[in-house]
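So that we are looking at the same thing, I have put the structure below in structure tokens.
The block that comes next holds subunit A.
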Amino acid sequence: MRSRVVCLILLALAFGVLGIGAEKFIVGTDATWPPFEWVSAKGHMLGFDLDVMRMIAILEGYEIEIQNLAFDAIIPAVTLGKVDIGASGFTITEERAQVVDFSSPYWTSDQTVLVRADSGLTLEAALSPGRKLGAQRGTTGAFWVEDNLIAKGVAVELVLYETYPEAIMDLLAGRLDAVIQDQAPSEQAVRQYAGKLVIAGIIKTYEEFGFLVAKGDPKGILPRIERGMKKLKETGAWDNLVSAYFGNPLEVIEAAWEACIDVLLVQKDPVAYAACLAQKVQELSQK
Partner candidate 1 sequence: MTFEHWLRTWSYLPTLLQGLSTNLAILGALLSLGFFVGILIAILELYAPLPLRLLGAGYSWVFRSIPEILLLLLVWLGPARFGLSISPFWAAVVALGLRSSAYQAEIFRGALQSIPSGQTLAARALGLSPFGTIRYVLLPQALRLSLAGWGNEFAVVLKDTTLAYAIGVVEVLQKARFISSREFPLTFPAYVTVALLFLFLTYAGLFLLGKLEKRLRIPGLEARR
Partner candidate 2 sequence: MLLRVEDLHKRYGKDEVLKGVSFSLEKGETKVIIGPSGTGKSTLLRCINRLTEPDRGKIWLEDVEITSPRVNIHRIRAQIGFVFQDFNLFTHLTALDNVRLGLMRVKGLSKQEATARAMQELARVGLADKAKAYPAELSGGQQQRVSIARALAMDPKLILFDEPTSALDPELIGEVLAVMEDLAKSGMTMLVVTHEMGFARTVADEIIFMEKGVIVEQGPPEQLFRNPKHPRTAEFLRRITDLYGGER
């Protein structure tokens, strides 16, 4: 009897030690940007960025905790060590690279100009003097307008918003002429406001997204992220993930996610997970 108790205690200690031994990194994100990161109707945090982070964590053998933050609080939190990884659709820019280290680019995007369908505005007309433009605070869309229009003397008015949907609301209400935002969220908006919005044109900015860590990468996370991404691409998991997350309605992605997530978190098989996700999304889209 006593030896069994001792055994149990030792076992518990062993698990405890293992628990202490497991590494944990905090991933900061602003989950208001589908399909890269958002919160599902059931309250789960999902998105392309977040699933990539989860998958790499499993491949590399560490744990992550995803923390929601205001977008412009993420980089300060990373530089001060409160957050280890920033994964929130960050465009790699020189200014940002001065205070953080980026992974190699994992996505390319351009800015789009979103207008009301009945306004009939073309790209050039939307960006001409006298127009009122909206963008989310702290995003490269906002910077583009500042650097390429306002700084160059083009008399447009730029209104900044806390979140992208708020900008869309003003656009629909007629208080803005156009909203400048990355491609994927713009496509979301067009889909959700069927017939009311249209993409007037694409501004080729050749932006690349990267995951970010503190300058100098003190915890040695970047090499592991690179390794992870490489593995995901080699195995085809990456492509599956892309086909699942882009170009599909959010409810479909959420349903697929709920069906497949255990493959990732319980069975710890990222490749199978991605395959499951892509397949489920396709199934549900056809209904």
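Criterion applied: all candidates are chains of the complex that A comes from, given by their letters.
Rule of thumb we're sticking to: a contact is a pair of C-beta atoms (placed from the backbone, for glycine too) under 8 Å apart; a residue touches a chain by one contact, two chains touch by 3 or more; residues count from 1.
In this text the structure is predicted, and so the values were computed from the model without any measurement.
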| item | value |
| --- | --- |
| Selected partner (touches subunit A in the complex), from 1 or 2 | 1 |
| Complex interface listing, subunit A residues touching candidate 1 | 28, 31-34, 38-41, 43, 67-70, 73, 76-77, 80-82, 163-166, 168-169, 188-189, 192-193, 250 |
